[in-house]
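Just below is one structure, and these are the notes that go with it.
Left out: one protein chain. Kept in place: all the others.
As written, the chains take the letters A, B and C, and residue 1 is the first residue of each chain.
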Amino acid sequence: MEKVRIAVVGLGNLGELHIRHLQNKIASAKVVAVCDVLENRVKEIQKTYDIPAGYTDYDQMIDQEELDAVAIITNVQTHHDLIIKACQAKLHIFCEKPLSLDWQECKEIERAVEENNTKIFTLGFMRRFDPSHAEAMKRIRAGEIGKPIIFKSTSLDGVSVIEELFEKRVRGAFHPWFFEMGIHDCDLSCWFLNSEVECAYAAGGAYVKPEFADYEDYDNGLALASMKNGSVAYVHVGKTAACSHVEAEIIGTKGTLRINSIPRRNRLQIYKDGYIAEQGIVDFLERWEDAFYLEMCDFIDCVLTGRKPEITVYDGTKSLEMALTLHKAYMEKRLVKSEY
Amino acid sequence: MEKVRIAVVGLGNLGELHIRHLQNKIASAKVVAVCDVLENRVKEIQKTYDIPAGYTDYDQMIDQEELDAVAIITNVQTHHDLIIKACQAKLHIFCEKPLSLDWQECKEIERAVEENNTKIFTLGFMRRFDPSHAEAMKRIRAGEIGKPIIFKSTSLDGVSVIEELFEKRVRGAFHPWFFEMGIHDCDLSCWFLNSEVECAYAAGGAYVKPEFADYEDYDNGLALASMKNGSVAYVHVGKTAACSHVEAEIIGTKGTLRINSIPRRNRLQIYKDGYIAEQGIVDFLERWEDAFYLEMCDFIDCVLTGRKPEITVYDGTKSLEMALTLHKAYMEKRLVKSEY
Amino acid sequence: MEKVRIAVVGLGNLGELHIRHLQNKIASAKVVAVCDVLENRVKEIQKTYDIPAGYTDYDQMIDQEELDAVAIITNVQTHHDLIIKACQAKLHIFCEKPLSLDWQECKEIERAVEENNTKIFTLGFMRRFDPSHAEAMKRIRAGEIGKPIIFKSTSLDGVSVIEELFEKRVRGAFHPWFFEMGIHDCDLSCWFLNSEVECAYAAGGAYVKPEFADYEDYDNGLALASMKNGSVAYVHVGKTAACSHVEAEIIGTKGTLRINSIPRRNRLQIYKDGYIAEQGIVDFLERWEDAFYLEMCDFIDCVLTGRKPEITVYDGTKSLEMALTLHKAYMEKRLVKSEY
Partner (left out) sequence: MEKVRIAVVGLGNLGELHIRHLQNKIASAKVVAVCDVLENRVKEIQKTYDIPAGYTDYDQMIDQEELDAVAIITNVQTHHDLIIKACQAKLHIFCEKPLSLDWQECKEIERAVEENNTKIFTLGFMRRFDPSHAEAMKRIRAGEIGKPIIFKSTSLDGVSVIEELFEKRVRGAFHPWFFEMGIHDCDLSCWFLNSEVECAYAAGGAYVKPEFADYEDYDNGLALASMKNGSVAYVHVGKTAACSHVEAEIIGTKGTLRINSIPRRNRLQIYKDGYIAEQGIVDFLERWEDAFYLEMCDFIDCVLTGRKPEITVYDGTKSLEMALTLHKAYMEKRLVKSEY
């Protein structure tokens, strides 16, 4: 069996999750090298997952290893350079979202990807691979709900991780929430509504953790966006929910689809003390475990078969354009027109 | 507007509920007299609900008042005599369930009712009037689920009232649970499956409140009954649930209907501390408020229009036959054939 | 028993519903007169509900009848005059929502009500009386979810009635949807968030029935409103849902409450052909039957006891201010600041 030789760059929790899937659960891939700025982390991951090569220098890795593909799971600030170098090295590329936080960078990446267009390029908008989201889109395409006119997206982390999120925001590992979390809602808005943002108003606040305001951030951000084709997107991102709560609703002219309207963890109900309770989803890794796995399977399959992935570099740009508009509307407390 | 002149006998909580409905919410009825062995209670109810006459002697009330109808909400031991006297007085009769705990008494009541057959007689199997149960039957009759083959009935009181239930059992106000609660499940079994019990096995125990065993009672009783037409009824009655929990499932050859599969109190959900919770139904008065009201409206309407009620005296006998079989099976730990 | 002598003005479906409750289900009230411009309707209602007096002239009714109270269930354009005359006649007043569609009128009504302040005045914001909404507020006041920061309100009529709604809009019986339906969402926004609108943006369209646009109306209107105390309200009103769907979510700093997140009609589930289905609520009369009843009981109780109702004339003004802002934002496609 032919195996895709892949390197993973960026060994945080998400990087490790991808390695675990690639190494243990996707027989047609083989992680041949990993790279991170932290040498100890590189060694630890190599040992745990039986990976032959480890690097702290990306250029060196690209140069020395015989690779088919690279998975870029690093901070967004580094995406531009890492992608462009991978394009130059003629590698297949999987890159985590967001593509970039800078529109000019997106445009430069687009050009690099276009020049490397015999190779696969895709982005980690894993929600599209979640079985419920995938089935929703299948039903939409089959015409079951008519034409989608409104998309409501709620993406909340549980308050139990708010201190961790704040700490990451302080040290720059995380960005304001319409970017960090909301980029998914922006991508799904464009995907389900088949359009792009025209203008948006946003509101919200740093209600539970006021210190977020010192970092141009909020613990709840709500936006109402008019899309170019006349449809409407309603986005709520937050960090103060009772549990990890990501809900979506696609309203069409002939019906409505809702995904995860009760964010229950599993199939267990607890009857006790006068109440019927279901545990909420604990965190995003738990919620999207299957989706993270399926998106990587899809990428590997694209590499092996040459099939083009549905998620393109342009989806990265489009979702950023919407996130930029929402964040600006929030910061400037006004209706902001998309500049793109 | 003509009003039905009705007397209510038995002024416990349920008696009061019926009076409240009759007096305040059913304009075509008028409670003209009440009767109970406790004189203070009679006076209290007269005052609260503005009722002209009060009695501690049923015979005297029948004799002195100009009545159209009587509602018998007393302990089951008294039903036989009160019904027969009401029949002799040519009154319309509404009687609480069970009809009696004695099969011979049922037969005597049947004869008295037959002799009084120009008048309305019905029993308080209010579950049949619950909008969800009523709609289930409507759909069954429309053929939506084919022929009903299995009925699963769960009737549990919340553990919060177990001491009160025990105290009532000790003083004889309540009877073993397959009679007191299960008579409803037995009536619904016969109604939905359109049959009668052939034989049954039962199990369970006094698990949480072992003292129930001293009174031929149990806090959880489970029965599996073969019905005469080949269908099957599964009955679970109990007193130890997290909340008031009455659930029903009718399985047909072409589909299944479930009623109250999650016994939520209202339309409110609480998201807090990692859980999504709904409050359970607090007690049976809350659950069946509408049904108690609708059954009384139906009775009054039958009296006014002469329409025959769906629930007959024979339903009282049939449900008792099943309850007797279930209780006997429980007590004798064997498969019991119905003797009827 | 003392009975409140009440007249009902406006004999549409909702007027009839109130009469049915007052006449049949609220023993402490007595409808002594009804009034409508349509004489036949007056006679029909008198006959059905056994009401002694009928009028087509409101002034004449006020003059000739010995009334304690009046219930004004007419078109909103008439509220101002009818209320002011009832104030002058020193009557207790129950008026349907909205108070008025004109801010100046609201102010004039406020003054008239203030001058009649020994009498009860309240408005028909019945959602506050729905048991789930009432319990939500009770829990909020008990501090269970901390401080409310976001309110999400969804108020959709089923598409099955869209033609009827359109016809009413054409002949002026109904007004644009942020007024007609959204006034409830506006009232709840102010009530739950304990604030007033500061500014709002709105979007949407006449997607399914484009003709609504000819009447300054829409079949889906979505608004995002910043409230004066920094909280946020998200409002979605519509007429194209699969069923009658009114959902509310109150997000606090320590928890979230959701009301009717699945607009199921009753407690019945249907398992058939690979699906598990619940029927949606058919129409608003079905959804709010209890709430309409409870609000009228509360009004009658206030009249009898002198207790002041929670819903005041100022709530009428406040909710209109918000509805005006939302509608204007929709029509002008911009962020609109409240002028009040």
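In the analysis below, a residue touches a chain if its C-beta (ideal position, glycine included) is under 8 Å from a C-beta of that chain, and two chains touch if they have at least 3 such contacts.
Source: prediction; values computed, not measured.
**Student:** Omitted chain: which shown chains does it touch?
**Tutor:** A, B, C
**Student:** Hey, which of B:Y201, B:Y215 or B:Y275 is the one touching the hidden chain?
**Tutor:** Final answer for the missing-chain contact: B:Y201.
**Student:** Pick out which of B:K138, B:K228 or B:R334 touches the chain that's been left out of the picture.
**Tutor:** B:R334
**Student:** Using the definition of touch stated at the top, determine which of A:L156, A:L257 or A:I311 touches the missing chain.
**Tutor:** Counting the whole complex, the residue in contact with the absent chain is A:L257.
**Student:** With the missing chain put back, which residues of chain A would touch it? List them for me.
**Tutor:** Chain A touches the missing chain through residues 1, 23-28, 50, 130-132, 135-136, 139, 144-145, 254-261, 266-273.
**Student:** Tell me which stretches of chain B touch the chain missing from the display.
**Tutor:** Touching the missing chain: residues 147, 149-150, 152, 201-205, 207-208, 220, 222-226, 230, 232, 234, 236, 240-242, 251, 253, 255-256, 261-262, 333-335.
**Student:** Give me the chain C residues in contact with the hidden chain, please.
**Tutor:** The missing chain touches chain C at positions 158, 160, 241-243, 245, 262-264, 269, 271-280, 282.
Rule of thumb we're sticking to: only the chains that are shown with their structure count from here on.
**Student:** Roughly how big is the turn, in degrees to the nearest 5, that lines up chain B with chain C by CA atoms?
**Tutor:** 180
**Student:** Interface check for copies chain A and chain B. Shared numbers divided by all numbers used: above half gives same, below half gives different; which is it?
**Tutor:** Over half shared, hence same.
**Student:** Could you please state the distance in Å, as a whole number, between where the Cα atoms of chain B are centred and where those of chain C are centred?
**Tutor:** 38
**Student:** Can you work out the whole-Å distance between the CA centroids of chain A and chain B?
**Tutor:** Here the centre of chain B sits 56 Å away from the centre of chain A.
**Student:** Which chain B residues touch at least two other chains?
**Tutor:** Residues 269, 271-273.
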